[in-house]
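Mind looking over this structure? Questions follow.
Removed from the display is one protein chain of the complex; every other protein chain stays in position.
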Amino acid sequence: MGGSLRFIPFLLLGLALITAPFVLSGWVLFLLTVAGAKALAVLGVVLLLRAKLLTFGHALYYAAGAYAAGLGVKYLGLHNGFALIGLAFVAGLGVSALLGLLVIRYRGVYFALLNLAFSMVLYGILLKFYSVTGGTDGLAFPAPTFGLIGLSEASLRAQLYELTLFLGSLLFYLTYRFFASPAGYVLFAIRDNEVRVAYMGISVNAAVYLGYIIAGGLAGVAGVLVGLSVGHITPDLAFWSQSGEFVFVAILGGVGSVFAPVVGSILFEFVRNYAFELSPYTWQMTLGAALLLIIFFLPGGVWSLVGLARTRSGP
Amino acid sequence: MNRYRKVLAGLLAAAGLSLFVATAKADPPAGAPASLKIAVVAFLSGPASGPFGIPARNAADVWIEKINREGGIGGIKVIPVFTDEAGPADKVVTEFRRLALEEKVAAVVGYISSANCLAVAPVADELKELTVFGDCGTARVFEEGKHAYVFRTNAHTVIDSLGAARYLLAMKPDVKTIAGINQDYAWGRDSWEIFQRSMRQLKPGVQVVDVLWPKIFAGDYSTEISKLLVEKPDVVFTSFWGSDLVTFSRQAKARGLVEQSIVLVNNTGSDIKDIPATVLIGSRGPGPIAPPDVEKDPLHQEFIQLYKAKYGLAPNNYIAHGAYHFTQALQGLKVAYESAIKKAGRWPTTEEVAAALAYSTFDSPAGIIQMAIGNGHQAIEPAPFAVIKQDPAIGAHVFTEIRSFPAACVNPPDGMKSLDWIDRGFPGAKC
Amino acid sequence: MRLLLVVLLDGLAYAAWLFLVSAGLTFTYGVLRVLNLAHGNLYALGAYLGATLLLHYAASGSEVAATLGLLLLAAVIIGILAGPLIERVFLRRVYSRDEEVQLLLTFAISLILEDVTKLIWGVTPVVADMPYTSFGSVRLGGISYPWYPFLLVGVALGLAGFLWFVVTHTRLGKVLAAVIADREVSATLGIHVPRVYTFAFTAGAILAALGGALTAPMFSLVPGIGADVLVISFAVIAIGGLGSIGGAAVGSVVVGLARSAAVYFFPELDLFTIYLIMTLVLLFRPQGLFGEIEIRRI
Partner (left out) sequence: MHEVLRLERVRVAIQGAEVLRGISFAIPSTGLAALVGRNGAGKTTTLRSVMGLLPLRDGQISLNGEKLGDLPPHRRAALGIGYVPEDRRLIGQLSVADNLLLPAWAQGRTDVKKRLAHVYGIMPEVRALATRKAAQLSGGQQKMVALARALMSATKLLLLDEPFEGLSPGLGEKLAEVICDVQRTGVAVLVAESDTKRVSFVERIYTIERGEITEQIDHR
């Protein structure tokens, strides 16, 4: 009885999200699309944080996904949105599978640093190969087509939103299942005590490697979705400050739930935009103060408010 | 307290004046909005804020005040919405959408970074938002795409480096070796490419002895200067700007590079007092390095006075072309709106304003601006260059050997891509 | 041969600068195990205040000792104002929390300090290069070098020696070693650990500001200089080994020489050098050249 009732809020939420394009302003819709897409990259950061692996270079995979698709547009003439997303996903997976072989041996601040170094090398490459990548001026992403749906270009924003919503939901659900799988539990156990996990006869490195690749693939998809929405990509996607933003949002949302990155991501986009609006000259100070407040008064991230509300309203 | 009172007094005066002007003037055209919101986007933080962003923002501020004092645009008061351009492309585009969709601004003026102009242009078309780029350089905006709602009322970057090549040959016709030092990012690459190709056309046989690519904002250029001192090129070309230019040129001066080689800067945004004497320097458009006849230009004089009165500095001495460019954008908008109103006999649509701005010609503090190329969406401007000299009489730096290359000399004709035009030997150039 | 000499001189001068700007970051990490992301902002504050003092008190050229004294004063003022404030009011409250929370806290402070600097000094470049131009120059390898960068080589060597002496030969250094090795046992021995932390963070802040102050005569100062220095010093100390002063010194020399060689022989690689070295070093020696491997606790 209780089970079927608990399903209703989710159903309502889902309906609300799906019908959002008919209600919300274009700007809010765009913001939600970008925030939802970035939440996928943040989800990867959260996944790794569950294993106590902090990365300061996750933007590497975000940029890899975006640029794989961007170069696909430029050199292969691809315009099909699904093909571009597939390309970005494969790029995220492929690059993380390759670099993962090296970085998964490291922990703590060294893991964070090595990832940072790799991301900055990619940043340098994107900057250097000016004739291929457009350097800091970046690459344009013309409006994609979604052959199957065949909707008009006028509804592109709504399409991109729905695409991000459905694809994002699917990937979030799969990640949620991964968290609940044996490998997911291993990652969580590593957080408490890695050596004990190793004693249990479980290959820690295999679990970390798997987690790393998943996080890479998620970031790749995030990159292409943001690229498609924004319409333009620059090497800043790989810059360390972008990686810092992902960690920022992960902590803002909290690592307790797969939903937390979405909440954190949306909140961050709004806070950042309003900080710009309220104090264009000192928005960094506003952001910094907001972050301090969260660290001291909401240590579990914004998501902990949801938990609080739940316990208050009873079972 | 004092400052607060001043601001208040200014506000009251402005309000009173505009009230007076508004009542004195004829009724606004039919369908006119109560006010005209215009977004002004410029770097308010980061390294580009000092040389470009803040002067540009301040210039827009005083110029909008002036426009409002004189009755606004088409009798309608302009309300500026200032925002920071800093941040990655996704933030810049999100902010642009907020300005267009939430703030519902009538037009967006601004953008200093080329990357941001490239990112914003398609979005402006999508949202049918009239957008006038204020300062960015890349020629790609209108050479790679057509943008119905996007304009640039300043010249693109070709005039910087082609102008530098022409000025160099005017000052030192027998140049044999050149070296380049440019920041390792897109605009640094563009600048070197245009300069190098122009030199190849204008004086074949000039040898490039070295090309250095320090990281942007690297801060210290000692190593690069050592290498240039060892190589002894006739000319060192650089597209440094802001603090990088100040540091590089002062280190170059301290170490004798400025005496050994000609140091040629294609386009700068720095205080003239911070650049050593004998450095050759250019500016995108004739605002900061003004030819003598432009000095008599009443709009130019008015701009300098307004800016000085409110912000204490002269925008021309502080070589801030961003400041001039933002007034050009506002002038362009004003003239386009007013001619569209005249034509339509009522408040015009965005499309009508855009049509009026295309291929238009209007006056600005930096002289007459012609929207001559890029389907009438891209302005051309002359390219002024000068040598910085210490003037013992006034104890300050001044520009000497000022030379301005006419717009038709340093801009490609309408419909031709810049690099093709250079490689084909500047067909149609009138110098 | 002459070219090699020039490469070496430029490399060493750059290495000295790298060491001066990264020593504070590695020192703070060494004692507190917190990577201070506000390091670059303390550097910027030191640079701005140093430049301001020079412009006020040494504008018409000045002696070496007076100049260095002013710059040191600027660093001490910034360190003593900012260090205890950041450590006592903010950092202290998160020592028991995860590493990433500590990083974020310093990141938040860095955002705030960035705007504080802008509000105080504005955005137009501040230039105070009198020492760079007026301390004279010397001809080496056939080209002219100003004295100031070589003065910095001397200062860097002096600072490295001073830090080495304090850490290994004084009671203070031994107390620091005890706190680094075992915070809890140190407390049971009667060491006032929180005070040591405040002291160490303040010392790190002074070092960061000193790096900036000594840089002020060489660079022109604009908003954002801190972020670049943070990333560079981060890379330098990662190469040397986090928390190791000696490592920072060696890392600086490696990066300094490599960058100088890159400018001379592979100018296209200039941008990459530091990250390439960092990647290579971390791949083969993840703890850095002089870092210690942290023992995993069961």
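By written order: A, B and C. Residues from 1 in each chain.
We adopt the following convention: a contact is a pair of C-beta atoms (placed from the backbone, for glycine too) under 8 Å apart; a residue touches a chain by one contact, two chains touch by 3 or more.
Please read all numbers here as calculations on a predicted model, not as lab measurements.
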item	value
Partner chains on view for the chain not depicted	C
Touching residue (missing chain; options C:Leu3, C:Val101 or C:Ala177)	C:Ala177
Contact residue for the chain not shown (choose from C:Leu3, C:Leu73 or C:Val193)	C:Val193
Touching residues (missing chain, whole complex) on subunit C	171, 174-175, 177-178, 181-182, 184-193
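Methods note: only the chains that are shown with their structure count from here on.
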item	value
Which of B-C and A-B has more C-beta contact pairs	B-C
Approximate Å spacing (C-alpha centroids) for the pair subunit A, subunit C	33
Multi-chain contact residues (two or more partners), subunit C	114-115, 118, 268, 271
Sites on subunit B at which at least two other chains make contact	44-45, 184
Of all residues in subunit C, those that touch subunit B in their complex	3, 6, 9-11, 13-14, 17, 114-115, 118, 122-125, 127, 129, 132-133, 137, 141-146, 149, 215, 218-225, 228, 259-260, 263-264, 267-268, 270-271
Touching residues (chain side subunit C, partner subunit A) in the complex	35, 90, 93-94, 97-101, 103-105, 107-112, 114-116, 118-119, 227, 231, 234-235, 238, 242, 268, 271-272, 275-276, 278-279, 282-283, 286-287, 294, 296-298
Touching residues on subunit A, where the partner in the complex is subunit C	49, 52, 54, 102, 105-110, 113-114, 116-118, 120-121, 124, 127-128, 193-196, 240-241, 244, 247-248, 251, 281-282, 284-285, 287-289, 291-292, 295-296, 299
